[in-house]
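Coming up: subunit A.
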Amino acid sequence: MNVVISNSSQDPIYEQIAKQIKEQIIRGGLAPGDALPSIRNLARELRISVITTKRAYEELEKDGFIETVGGKGSFISGENKELLREKRLKMLEDKLGEIVSESRMLRISRDEIKEMLDLLYEEGEHEPDTGD
Partner candidate 1 sequence: MLNLIVKDILIQKKYLIFAIFYFLFLFFVFAKSSFLGFIYFFAVIATVYMIVTTAVDCDEKSALLLNSLPVKRQEIVLAKYCSAFVYAALALLVIALLTGSIFPSLRLPITFRPLTIGDIAGALAGTALFCSYYFPLYFKLGGSRIRYVNLLVFISLISATGLLVDLCQYHPYRVIFLLSAIRQVPLWQLASKITLVLLAIFLSSLLISLRAYENRDL
Partner candidate 2 sequence: MSQILEIENLSKHYPGFSLQDVNISLESGFIMGFIGPNGAGKTTTIKLIMNLIRRDAGSIRVFGLDNIKEEVQVRGRIGFVYEESYFYDELTISETKRIIKPFYKQWDDPVFQSYIERFELPTKKKIKELSRGMKMKLSLAFALSHHADLIIMDEPTSGLDPVFRSVLLDLLAGIIQDESKGVLFSTHITTDLDKIADYITFIHKGRIVLSAAKDTILEQYALVKGDNDLLDRDLRQVFVGLRESKFGFVGLARDAAEARRLFGGRAIIEKPTLEDIMLFTVRGAYCA
């Protein structure tokens, strides 16, 4: 897990932490069930107040991204599949958008793209499904 804090940012530090952890969860860098460092540990590593890290974790818990088990610590929540799916869909859409603009630049037509897509799908059928 990586967290980098900017002092010049307008966002309060706890928000920066929460955002970065959220992003990593969405991107899959942090999987459900992964343990997060304790709030004290994180505070020490980042050289900030433990109240800040506590607030960041509280934010994440409020939004359902993590769960805190008393005595054991905080873990990435496995229950947010819907949210994760939505976010990943959005990322897919963005990637498609990239493909569209790239193909325009290379002057490849929509049909050519569709052909490429069909080929890829066919290849995919011959391989074992690695779906979720």
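Picked so that all candidates are chains of the complex that A comes from, given by their letters.
Going forward, a residue touches a chain if its C-beta (ideal position, glycine included) is under 8 Å from a C-beta of that chain, and two chains touch if they have at least 3 such contacts; residues count from 1.
If you're wondering where the values come from, they're calculated on a predicted model, not measured in any experiment.
Chemist: Quick one: in this complex, who touches subunit A among 1 or 2?
Modeler: Answer for subunit A: candidate 2.
Chemist: Going by the contact rule at the top, pick out the subunit A residues touching candidate 2 in the complex.
Modeler: Answer in residue numbers: 10, 12-14, 40-41, 43-44, 47-52, 55.
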